[in-house]
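Every protein chain but one is kept in place in this view of the complex.
This part shows chain A:
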């Protein structure tokens, strides 16, 4: 196991390098200075901010969901929060009338947030009813994901070519669709939700020993669970509104980090934020370097994530 300080310093260094990489990618071309400045402000800065916020939101929420639902398999995608948000986003993209399209920037984050909250609520209710069975939570999440997947497929059938392209972006994830208005609405939501999760890290630590032990040590388990699920829904909803649904980050980052630094959430959650952000920044950097084609984010996270998760499985993290 790596010492906390070393891990934080390493992750912070990687994060800063990746951030600098994305921002400076424009600097090495031979475009005029004014244009460079314009590109930096209109393209690179939103890209870097999106990658940072989305990566942090998904990884931290994944880690929190795993502890709160007592299930190492939990992940915003797998328990269905992302798919709820994507479904609402898809409906909004296809069904928003012409006159309202200028306001889509504001409607979209709110809609995604509502979608995420609604699926979280359903999952929470199911989890309460199927008390103690953590597999059931995952299964109900899969059911909800499948259902919204089906709904999105139906939407596909009835949409025109232009909308289809927009829709594909939601399903595969992209870091290039954000604009400043979306960031201005989404960023505070993500930051507030993450701050809430960080501030409860030592309470999450108590949850490992089970409800009775946690309650007896002064943690109001029901209240904490409810509020944490809302916080995750807010963070994930905002993330989806910025970058569509990105697979795997919420499962991958916490698991790898637990193997490296242990289970202390006071260390784990901030590191998840740093590493998740770095991961998506690196994905953005890959796209920048290949330039000609814009790579769907989920494609890269899944390509990287699959083998890493198998490694984690073999190390005995999951059973």
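One rule holds for everything that comes next: contacts are C-beta pairs under 8 Å (C-beta built on N, C-alpha and C of every residue); 3 or more make two chains touch, one makes a residue touch a chain; residues count from 1.
Here is the rule we go by: contacts and distances are computed from a predicted model.
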Chain excluded from display, named as in UniProt, from "5-oxoprolinase subunit PxpB", "ATP-binding cassette domain-containing protein", "Outer membrane receptor proteins, mostly Fe transport" or "Acetyl-coenzyme A carboxylase carboxyl transferase subunit beta": "ATP-binding cassette domain-containing protein"
Per the touch definition above, residue among A:209, A:299 or A:313 touching the missing chain: A:209
Sole residue of A:21, A:72 or A:181 that reaches the chain not shown, by the stated touch rule: A:72
Residue, one of A:97, A:218 or A:307, that touches the chain absent here: A:218
Which residue of A:96, A:159 or A:264 touches the chain not shown here: A:264
On chain A, residues whose C-beta touches the chain left out of the figure: 66-67, 70-72, 134, 202, 205-206, 208-210, 212-213, 215-220, 258, 262-264, 316-317, 319
